[in-house]
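For reference, the structure is listed below as structure tokens.
As you look at this complex, bear in mind that one protein chain is not there, while each of the others sits in place.
Read from first to last, the chains carry the letters A and B; within each, the first residue is number 1.
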Amino acid sequence: MTATVVAALLWLTFVKATPIVYAALGGVVSERSGVVNVGLEGMMTIGAFSAVAVSRATGDPWIGLVAGVVAGALAGAVLGWAATRWKVDQIVAGMGINLVCAGAAAYGLVLLYGQPGASPQVPSLGEAYRVLVWFALVLAIAFQWWLHRTVAGLRVRACGENPHAVAAAGFDPLGVRLQMVTWSGALAGLGGAFLSIGEVNLFSDGMTAGRGFIALAAVIFGRWTPLGAAAAAVAFGFFEALQFVVQGRVPWLSANLVQAAPYVAALIALAGATGRVRPPAADGVPY
Amino acid sequence: MRLRVLTGPLGAVAIVVVLGSATMLAAGVSPIVGFAALVGGALGGRQQIAETLVQTTALLFPALGICLAFRGGLFNIGAEGQLLAGGLCAAAAGIHAFAPAPLEIAAVLCAGALGGAAWGAIAGMMKARLQASEIISTLMLNFVALFAAQYLVNGPLRAPHAAGPETAALAPQAVLPVLIPQTRLTIALPLAVLLAIVLQFVLSRTTYGFALRALGDAPEAARRNGIAVARTTWTALALSGACAGLGGAAIVMGELHRFNTQLSPGYGFIAIAVALVGDLQPLWVCLSALAFGMLQSGGLAMQAIAQVPKDAIGVIEGVIVLVLAARRYIVTKKEIAAA
Partner (left out) sequence: MAVALELTGIRKAFPGVVAVDGVDLALEEGEIQALVGENGAGKSTLAAIAAGELRPDAGSVHASGRVGLVHQHFELVERLRVWQNVVLGTEPRRGPLLDVAAARARVRALAERNGLEVDPDAMVEDLPVGVRQRVELLRELAREPRVLLLDEPTAALAPAEVEGFFRSVVALANAGTAVLIVTHKLQEVMAYARRVSVMRAGKIVARMETAQTSLDAIARAMVGGALPEIARRAPVPLAPCLEVHELRAGEGAGRLDGVTFAVRAGEIVGIAGVEGNGQTALADAIAGMLPYEGTITFAACPPEARAFIPQDRQREALVPDWTIVENVVLGRQRRLARAGVLDLRRARRDAQVVVERFDVRTSSLDVAVRTLSGGNQQKIVVGRALIDEPRFIVAYNPTRGIDVGAAALVQSRLIEARNGGAAVLLVSFDLDEILALADRVLVLYRGRIAGAFGAHEADRARIGRLMAGAAA
């Protein structure tokens, strides 16, 4: 393989990793505060759709980007509310969010554009998409620092380990959890917006293709740390980028099978990582 | 206990009515017209009722599998992939018949069940031996199943003169007998109901069902009281996959008579809502499947007649799941108030 191919593969890896990194960071922030968020997929979807809808409506992709983040945050807030006020089964609620967001996006396509399946082309970020790629990595580093060096980060970690201790220490773990899950939705929404108006310029049904769940695998493989999850996400991005490089060059490897690579990689990562690692002690347990 | 069982269906109906009316009004249609189209589309005639029951069957198989897994505390969201795996195996087994009809049908159904079971067992073993989250693994396996199936129907299993990517047609002995003439409704429906009855018995009266429920309701107490956690875990996911696999087999053997990757419009995911509305009890899940079957088949008519996009139904189903997640909390609050 020539140097240009390797360079292209490297860049493509980071591009493909970017949405997963955002979603994985969202997963980390949510679970470190004690809430399991399996709704990342839906939050990415609604972020992707909202970015496209608003970008087309306003003609400005950056406003669309903001809309994607806000939509994800709203979905996150719903999950956070359900988890903290109603003490629901967080996994069931997360799956509900996934169904609602997927349905809302599909419905929105028909309502706004009269056609199911895909939106028309909309103004995209164009070359500025690179900013989001770098920002993802910067954010991972900043988040890691924030979690371990600031007062807020300490409190979030305490909420995820023992909310009773937090209550005894005098502040409300439920409020912290609600905030963090909302942020996790915002991050997932950003990842989704990158998919729809960063990488391409439209929304199509199912375009998130399970990335929200691959992000969860990245969280586990990365031991619930921002840098670890981001690194794992980059690894998954590599497997996705592989498709584009391998296609046509290796004749006996069917395109369909290569498409499965990131998912198989996630399975292998999951098999290798678990059993030796511990999630935050109060993760998923309603307080 | 009685109250709890009702809150699911009642809540679901309320959501359908409220949200459905809202979406209809948003589309500029009177809710009365919209719901009339929905119900008419679902139950308005012999063909319509048959189609509703076909949808019910397609939902019931995976929903029963999900019900079983959820009772064991295992979140199987891979029913879609297990369904595909089952359908594919059934198609592969049923192309060349080797026995007369009843035997052949049984064998091909078994192949479908085994295919789904194998797919579920992968996630099951990962959970049992490696404590790998079954939420992630079953979902990843959905995609792997899809791509593997696409590869197979585009390549090795592609029918010689087919127009699109699909397998060859099933041998006539492997086709399910029709229940109502000139419709797509086959004996798959009574088979599904029979499965529900069997599962209800297993859950409430057998040691296996007891172990599974203990695992789901109190995992530490189960571990300390003689329940083989690992074995119960992977067998539950395998059985769950088998139910979904039967669903795929039923679609292949009943409606399509061949396999292609379009056979499910997301039954494996809708089935999650079906199982929850049915309070995770197999017999109630049958009724829930019927209700959702009505939504599925009536939705198309609603779109055609009242111009309400059928995709609204997807949103409604999601909201149902979300609201039902809160059900346990509401019930607990009532108990405290009563004390």
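FYI, a contact is a pair of C-beta atoms (placed from the backbone, for glycine too) under 8 Å apart; a residue touches a chain by one contact, two chains touch by 3 or more.
Remember, predicted model here, so these are calculated numbers, not experimental data.
Q: Who touches the missing chain here, A:158, A:187, A:227 or A:242?
A: A:158
Q: Sort through B:32, B:106 or B:221 and give me the one touching the missing partner chain.
A: Touches the omitted chain: B:221.
Q: If the missing chain were put back, which residues of chain A would it touch?
A: The list for chain A reads 149-155, 157-158, 161-162, 164-171, 281.
Q: Given the full complex, what residues of chain B touch the hidden partner chain?
A: On the side of chain B, residues 205-208, 210-211, 214, 217-218, 220-226, 332, 335-336, 338-339 touch the unshown chain.
In the analysis below, only the chains that are shown with their structure count from here on.
Q: For chain A and chain B, let me know how many angstrom lie between their CA-based centres, rounded off.
A: Taking the mean C-alpha position of each chain, the two centres sit 27 Å apart.
Q: Would you pull the chain A residues touching chain B in the complex into a rising list?
A: It is residues 38, 78, 82, 86-89, 91-93, 95-104, 106-107, 109-111, 116, 209-210, 213-214, 216-217, 220, 254, 256-257, 259-260, 263-264, 266-267, 270-271, 274-275 of chain A that touch chain B.
Q: Contact residues on chain B for chain A in the complex?
A: Those residues of chain B that touch chain A are 23, 26-27, 75, 77, 126, 130-133, 135-137, 139-144, 147-148, 150-151, 154-155, 269, 272-273, 276, 309, 311-326, 328-330.
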